[in-house]
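== chain A ==
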Amino acid sequence: MIKLSVSESSSIPLHLQLKQSIMLNILSGKLEAGGKMPSIRSLAKILKVNPNTVAKVYYNLEEEGVLDGKAGSGFTIKMTRGKLDGYKKLLIEGEIKDLLGSAVKLGFSKVELMELIGRTIENG
Partner candidate 1 sequence: MLIKEIKDTLIHTGFMLGTFVLFLAGLYISFSITGDDFDISAYFQFFYQLFIFIFSFFMGISLFSSEIRNNGFEYLLTLPLSRTKLLIFKIVPRLIMLIILYGGYMVILALSTTKPFLITPELFNSLYFSLFFISTSLSVLRGNFVANSLVTMMLFLVYIVAANLVAWMVAVKYYGVQVGFRLSVFTIDAIYPFSKGVVPVLAGLLSLPFIASLFYGFKKYDIRSSKRYLKRFITLFIPLFLTGIVLSYILLNKNIQPNYESYYITKEGMVFKNSMVKTFLLENGKETEIEGFFPFWFRSYEWKDSICSITFKKGSYEGKVVRFNKRDRRVEDLYVPGENKFLSGWMYGYKEHLLFTEKSGKRHLNRKGGGELILLNTETAEITRVKSLYKFVRFCGVAEVDNKRIWIGSYINKGGLSVFTVDETGKFQSIVRSSLGPVYSNGILVTYNKGHFEFGKFSGSGYDILKRLKAERSDFYNHNFSGNDLNKSDFKYLYGRKYKDEKIEKFVMLDLNNLSISTFDPGDIKRGFIRRGPYGSAYFTKFSNNDPVELDKIYKFEGNSLVLLKDFKGVKYSLRNDFRHLKNGFIIREGKKVRFYIYPDLKELKF
Partner candidate 2 sequence: MDKNLIEINGLNIYYGKKRAIKDVTLNFKKGETVLIAGRNGAGKSTFLRALGQLILPDNGSVNYFDLSKKKIGIITDKMSMFEDLTLEGGIRFHSEIFGIDEFDHTILDHLGMDMKRKISALSSGERAIYHLSLLISQKPELLLIDEVFYLVDPYIRDIFIETLIGLLDGSNTTIIMVNHTFAETGKIPERVIIMDEGEIIIDEERETLLSKVKKISSDMPVTIDLPVFFTRNTPFGSEYFIFPFEKEMVKDKNLYVEDIGLNDIIKAFLGGRYVNKRD
């Protein structure tokens, strides 16, 4: 099931949220290469965002080679292996940053944190 959502109360810009959401869906296979993206208008309506936001993301993804835009027929997903891995890394890095931030807040030291991470992985 495709899950695209953006939150207005987040401090992350909408277009970034949407981009991430689309990427997540592509990476997790929910959006398949060659598949067709919803039109700008319909996606905007579903998400209740400004069509400009959707357009921005689509064009941005087109520039980065993730989407292929053809006049009249909308945007299709075009994903290369290399880019896929690159994005995966980016996403995880983002998560790690967040984790570190929380850890600092809670007062973990670097060593304590590494210990916890190791233990969690072991426990599955």
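The set was built so that all candidates are chains of the complex that A comes from, given by their letters.
As a working rule, a residue touches a chain if its C-beta (ideal position, glycine included) is under 8 Å from a C-beta of that chain, and two chains touch if they have at least 3 such contacts; residues count from 1.
Just so you know, these numbers come straight off a predicted model, no measurement behind them.
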Next item on the list: Check 1 or 2 against chain A and report the one that touches it in the complex.
Entry: 2
Notebook entry, point to check: Which positions of chain A touch candidate 2 when the two form their complex?
Noted result: 6-15, 40-41, 44-45, 47-53, 105
